[in-house]
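Missing here is one protein chain; the remaining ones are kept as they sit in the complex.
A and B are the chain letters, set down in written order, and residue numbers restart from 1 in every chain.
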Amino acid sequence: MASLQQVIFDELDSLVLVDSHSHINPRAPASETIADLLGYHYYTELVHSAGMPRAEIEQENLSPEEKVGRLFESLHEINHTVQWFWFVDLSSHLFGFKEQTIDRKNWKSLYDQAFAAMNRPDWENEVLTKSKIEKIFLTNDFDDPLDDFDTHRYVPCLRTDDLVFHLHLEKTRSRLSAATSSTLHSLDDLHRCLGLLFERFVRCNAKACAISLPPWFTPCHIPLHDTATTEAFHRILAGNREPSEADKKQVVYWVFWRLTEFCAEYRLPFDLMIGVNRKVYPGGVYQGQDLYDSRWSMIQYADLFNAFPNVKFPISVLASVSNQELVDYAWIFPNVIAHGHWWYSNTPSFIRHDLQARLDAVPRGKLVGYYSDAYKLEFILPKYQMYKRILADCLAETICIGRGQSESFAIELGKQILRGNVDCIFFSN
Amino acid sequence: MASLQQVIFDELDSLVLVDSHSHINPRAPASETIADLLGYHYYTELVHSAGMPRAEIEQENLSPEEKVGRLFESLHEINHTVQWFWFVDLSSHLFGFKEQTIDRKNWKSLYDQAFAAMNRPDWENEVLTKSKIEKIFLTNDFDDPLDDFDTHRYVPCLRTDDLVFHLHLEKTRSRLSAATSSTLHSLDDLHRCLGLLFERFVRCNAKACAISLPPWFTPCHIPLHDTATTEAFHRILAGNREPSEADKKQVVYWVFWRLTEFCAEYRLPFDLMIGVNRKVYPGGVYQGQDLYDSRWSMIQYADLFNAFPNVKFPISVLASVSNQELVDYAWIFPNVIAHGHWWYSNTPSFIRHDLQARLDAVPRGKLVGYYSDAYKLEFILPKYQMYKRILADCLAETICIGRGQSESFAIELGKQILRGNVDCIFFSN
Partner (left out) sequence: MASLQQVIFDELDSLVLVDSHSHINPRAPASETIADLLGYHYYTELVHSAGMPRAEIEQENLSPEEKVGRLFESLHEINHTVQWFWFVDLSSHLFGFKEQTIDRKNWKSLYDQAFAAMNRPDWENEVLTKSKIEKIFLTNDFDDPLDDFDTHRYVPCLRTDDLVFHLHLEKTRSRLSAATSSTLHSLDDLHRCLGLLFERFVRCNAKACAISLPPWFTPCHIPLHDTATTEAFHRILAGNREPSEADKKQVVYWVFWRLTEFCAEYRLPFDLMIGVNRKVYPGGVYQGQDLYDSRWSMIQYADLFNAFPNVKFPISVLASVSNQELVDYAWIFPNVIAHGHWWYSNTPSFIRHDLQARLDAVPRGKLVGYYSDAYKLEFILPKYQMYKRILADCLAETICIGRGQSESFAIELGKQILRGNVDCIFFSN
């Protein structure tokens, strides 16, 4: 079977891909030093968890080299993890660093070798070419300018967490006013502002709207013209005191429903990334404070899926115990799409478990295999390599051996999962 | 190991089986055309989920051939799924259709070949013989006549969903009156009617009582003579207005407890199929609207298991995340039996995962391996084939390699799981 897997892998690995979710900054997509790579929260939070104090990791005014040197005092504590494997893999394939191990003894030579590579004039293109990536979705704040980068390579995606969860903050409302050159004195104003955002994003080639949601979130229909929400929003606007939880939630659910209406109107898929609780560990490093409560259910979204049959919902779930619900809701609801392997479930044992279940029973057009979630281009290669290995294994086992299908059938399915479905779901509207 | 699995599989595959749960109609157990097979909700809901409008699938007055032709416009969307594999497998083994693929190009020749087979005078027996099935449990409405088929081949099972959940509907109560030739004017009447149903079913060779239950269901003891229930039932009978949720639930739990008492009295196992929410997607195709909320626990049934030590409860759970609870409750409670792999968990990756856990720690006499849940006889063969392959794999890995037991030990265990326990649990009372 090993050679079957290899044949399938090689074919999948020859594809040029579109990465349907990342946090790449299109103005600085690649790294300047490996401090940009090892500063990724996966490393800082893991070495912190292994014992390194946050203050040491996040001390201000550290030079990149100093920062990397410090991290290497702890990185051996995580040298068996898949996250470390990403770094070793990219060091080998992108920088040509071929030593058996990378540790506090030899990091400096890696640093220099990577520095030289990153300073090659065409480094960005070099990484993209080696990674076989053609387009990358971004995660744009609603007030991001979208006119200073190539939106065909770096595809805008309207990220709406602030709009849904932070509109009770004056800062968010000011940003919204500014971004839309509008006043914001009423719920009607708010509706108009949201519409302007969609109009601008779609005009600038945005291909998705996205949001991350906490476990308690249960979307419910609140009409566009709704007295309770109008009053709640006015109390928030008045700003006389800290808004009540009830007022905040009223606006939260109203805005979420409006965003979904705009997704329908503008034919944008709405990426739901479900399950995260923010700041569970406030003492953690930057971006390393969020965890979750796995006690939620896709049934919380039944009303939403029923109300918007024409909106495509590519869905990511944070924990593997939610994967069967995702499989089964995608099996039944035409508008539910299984999307990648997110964050805490983006490790080989969960990817394998979750992917096998998806291959058994989700229509093939609704399997979007993977996205990188990367902050820097260099991570796209090792993450996709990991996924493609597992996908090739699962296709060999499940599709060829389990169901007696041919190698070419498995390869075609794999290509659809890796690339074809991204094109159809995000680019065919 | 491959040959070890094959030896075990061959031995298991030689057994003649009893299928302990199906939806077979004993008056029309086999199919007339492949429209009867592809009309199975697994196919209609999957092609609908893949994008085919419900109206196209369920248009009235379609000829079987037209219906099949339409479905084949979408079935390639699910040609990697295990459900499709069942269809390919049965087409090969029952109709002798040996082409590599079945798709919109060649379905007509399959249709004709199947039609010819299905019209052979002895098709029903042919299917049963090829499927090596001797007896099949039915799912009978409480008012099903039981005197017009062979109840030794098609074993009656009293399905009680309507009695528990729909007794607030006049229609259900009228059916109950008619089925028992009784008046229904009081809780005492209701109790007597339920008793008459059990008496009739047991006289007609019924071997189980069964019910499917939603995640929120938490059986509680309500005494036979109970003022609150008497009053609630009278309000329902009066029919002056829509019954309150409280009144409905009062009657729901009273009836459920009485059914369990009758199971004890008549020594019928009570199949609990736990976890389904009905009509989560009301826009879905027929039988393709139900999903679930995986947040429930077997602990909701602790009072029931404690109160009825002499009732056997073969239990099916809808989601694999409930499987460990099922294993552990079967490990501790003598009256809890692990029963098959149900619906959304009836896919290879979940069967494997769930079966391995059961093989580790459930007493061997309480493992009822599989049932087909089939609506038409033709599905029994491919579903059991799938299961037997996985069972042979798990026995080889877990029992022979993992625990050093002999091939013959594994085979004997497999036979008990496949057949022996069905005999002991359902036929030895």
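Following the convention adopted for this analysis, contacts are C-beta pairs under 8 Å (C-beta built on N, C-alpha and C of every residue); 3 or more make two chains touch, one makes a residue touch a chain.
Because the structure is predicted, anything quoted here is derived from the model rather than measured.
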Sole contact to the chain not displayed, among A:50, A:116 or A:224: A:50
Touch criterion as defined above, residue of A:95, A:292 or A:409 at the omitted chain: A:292
Selected from B:129, B:174 or B:306 as touching the chain missing from the view: B:306
Residues of chain B (touch criterion as defined above) contacting the omitted chain: 295-299, 302, 305-306, 309, 321, 324-325, 327-334, 353, 356-357, 359-366, 398-399, 402-406, 409, 413
Touch list for chain A against the chain that is not drawn: 45-51, 77-83, 85, 100, 277, 280-284, 288-289, 291-295, 319-321, 344-345, 347-350, 353
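Note that only the chains that are shown with their structure count from here on.
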Chain centre separation in whole Å, for chain B relative to chain A (CA means): 39
